[in-house]
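The structure follows.
The other protein chains are all here in position, but one chain of the complex has been omitted.
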Amino acid sequence: MTATHTPPTDALLSLRDVRVTFRTADGVITPVDGVSFDIARGETLALVGESGCGKSLTALTILRLIDAPGRIEAGSRILFEGRDVLTLPDKELRSIRGRQAAMIFQEPMTALNPVYSAGEQIAEVVRTHTKASRSEAWTRAVAMLGAVGISSPDIRAKQFPHQLSGGMRQRVMIAMALVLGPSLLIADEPTTALVVTIQAQLLDLLREAQQARGASMLLITHDLGVVAESAQRVAVMYAGQIVEEAPVTALFAAPQHPYTEGLMAAMPRAGSRRERLTTIPGTVPPPGAWPLACRFADRCAYAWSRCTIEAPPLHQLGHGRTSRCHLVEEPARRVAAQATAGAAS
Amino acid sequence: MSEPRRYRSDWRGAVQRLSADPRSVVAASVLLGLALLVAVGPMLAPHAPNAQLDITKLVHVPPSRAHLLGTDVYSRDVLARVLSGGRISLLFATSAVLVQTIVGTCVGLFAGLAGHRIDAIVMRGVDAGASVPRVLFLLALLAPLPHVPLWMLVLTVAFTGWFVTARLVRGEVRAIRTTEFVHAAHALGASRLRIAMRHLLPHVLGPVLVTSTLAVGHVIVLEAGLSWLGVGVQAPQASWGNIIADGTEFLSIAPWVSLAPGFCLVAVVLAASAFGDGLRDALAPGQLART
Partner (left out) sequence: MHALIQRIWHGFVVIALVATATFVLVRLAPGDPFAAALENARLTPALREQWRAAYGLDGSIGTQFAHWIASLARGDLGFSTSTNQPVSRAIAAALPNTLLLIGTSIVIAFMLGIWLGAVQAAGRGGIVDRCIGAITLIGNAVPDFWLALVMLLAGSYWLRLFPVGGVADLLLPLGASWPVLLLDRARHLVLPVLTMVILLVAPIARLQRTALLDRLGAEWVRTATAKGVARRTVFRRHAWRTALGPVVTMGGIALPSLFGGAVFIERVFAWPGMGRLAAEAVAARDYHLVVGCVLVGTVMVVIGSMLADHVSAWLDPRLTQDGFEPGRGLA
């Protein structure tokens, strides 16, 4: 474990040792196990990992949206604009939610209420946080729909989620998040449910909106392709822990953690058709069934005896890079393994 | 998480879960106890259910040591009548439910396996049947007949009660018929009837059993209501419904006549619905963890 260093002063959001536990019939599990990261003002941090690694839960902790039986353990700290979200009284927390920090969920079909029109759901944010009248809120909602690229927004505003296309629904979610100009956007797989062409449009939209407003963004995704275009820094998560963190260019140039390497190998190359050339063998084991030492050991191509005995700490590599892998201390093993792999093929 | 509720055909596990659930155990004991009581009770009762003990002196005697539940307007012992009536009421309900379950399951299987057109026609008929006020419909059917034998009464009641089961079975069959193992059976050349009996029936048996358990409560009340209106079980044969009817006229002076069989009805319906709920939970264990 690294020392919990004090968050940098320019950080808008800092997570320190955040731990989420769930009480189940088979005992207590810890799907988020000591996650720390910072997001600076105006910066986009991508949180990357396969499904089940705990990245969505991490996102939910920021606005304290974990439902029972899950709970955020004592000792976790989440600083947003200098205030600790986890100890905030309900009323102050509510004034942050939706106004200063807004969430965009993965599946707009289920994340939007089916019985209210798109406009009503955007106007609700305005009415909740400002003294705007019903008609003022509606006007702002319609304007916002136009701003996120929906044509004839006055008509679309009156429609219900099921009457809109998937892309439009997600635009409505984005409009809902942007309408009060928050300083932090938390986007949980915002484009996963959409077709590829629309994914790109929406990512552009998000990036533009964020840059125009100088907002920060936490972008959660399993798709490294999305990361390259949108983020400045990347944190890779596996089995409830951050396993690697790096500026985006450095990460792509030289991934340090074998898991990141696997993710990148599984990424479709530019020009090639969208099929997976290599994938990491196996899947993320469910929380509670994680290996005791290195959690990635059973899927790792480099793993040796040490990996099943001793849990690797999060090594600081300088230049804002970290890696949770014994290879940092024994880099020769990587070279050797790559050489044998090369010889075999 | 969002998978549709599936009933496993894990019967041994279901029985285990059922016997571990106190609510179901109590409900089952109540039902079995009542069944036992009405089965042997009439033999042990000190009076015959239809004996008019003393039409001048023993009319409307309140509950006492000699007559635990009092006597009615004809000086008959209410306890003896409740026991004997319970035998009829319980037998009636179980046999009517048995018949309506069989009919409903057959129609449901048929509609579920048939083509779209036949399915639509059958289900329209089921819709029509389900939207008729059952009591009114039974009244219309039974009213013109002066004395309906008991077996015919059972059939008539069952005839108006199979719609829900049919709808349920048809829905389940429609859901299962596209699954792999049914396709596999088709590919192996199994006939439709064989597929229905060997592959689909075991799967729908769970939900059907739950519905039928709950239906026992409905039907026993229905029979009581019809008998209370005078078109059900005919005097002098006692049933819980017509005992209540005998007491209705004298409610203000002899309330015990109507109250006693009513409490029995409540007990049976309560036990049947509790057992039905327990059965449902036992058959779909995944559901339990969520609630």
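As written, the chain order gives the labels A and B, with residue 1 at the start of each chain.
Definition applied: a contact is a pair of C-beta atoms (placed from the backbone, for glycine too) under 8 Å apart; a residue touches a chain by one contact, two chains touch by 3 or more.
This one's a predicted model, so the numbers in the text were calculated from it and none came from an experiment.
Undergrad: Which of B:G41, B:P63, B:G171 or B:G262 sits in contact with the chain that's absent?
TA: Touching the chain that is not displayed is residue B:G262.
Undergrad: One chain isn't shown here. Among A:L12, A:M103 or A:A215, which residue touches it?
TA: Answering carefully, the residue with contact to the hidden chain is A:M103.
Undergrad: Which one, A:S76, A:S117 or A:Q170, makes contact with the chain that was left out?
TA: A:S117
Undergrad: Hey, which subunit B residues sit against the chain that's not shown?
TA: Spelled out for subunit B, the touching residues are 124-125, 127-137, 139-146, 217, 221, 224-225, 228-231, 244, 248, 251-252, 255, 258-259, 262, 265-266, 269-270, 273-274, 291.
Undergrad: Which parts of subunit A face the unshown chain closely enough to count as touching?
TA: On the side of subunit A, residues 63, 65, 67, 90, 94-99, 102-103, 105, 107, 110-115, 117, 124-125, 128-129, 152, 155-156, 158-160, 162-163, 176 touch the unshown chain.
In this text, only the chains that are shown with their structure count from here on.
Undergrad: I'd like to verify one number: the distance from the centre of subunit A to the centre of subunit B, where each centre is the average of its C-alpha atoms, in whole angstrom.
TA: Centre separation, subunit A to subunit B: 55 Å.
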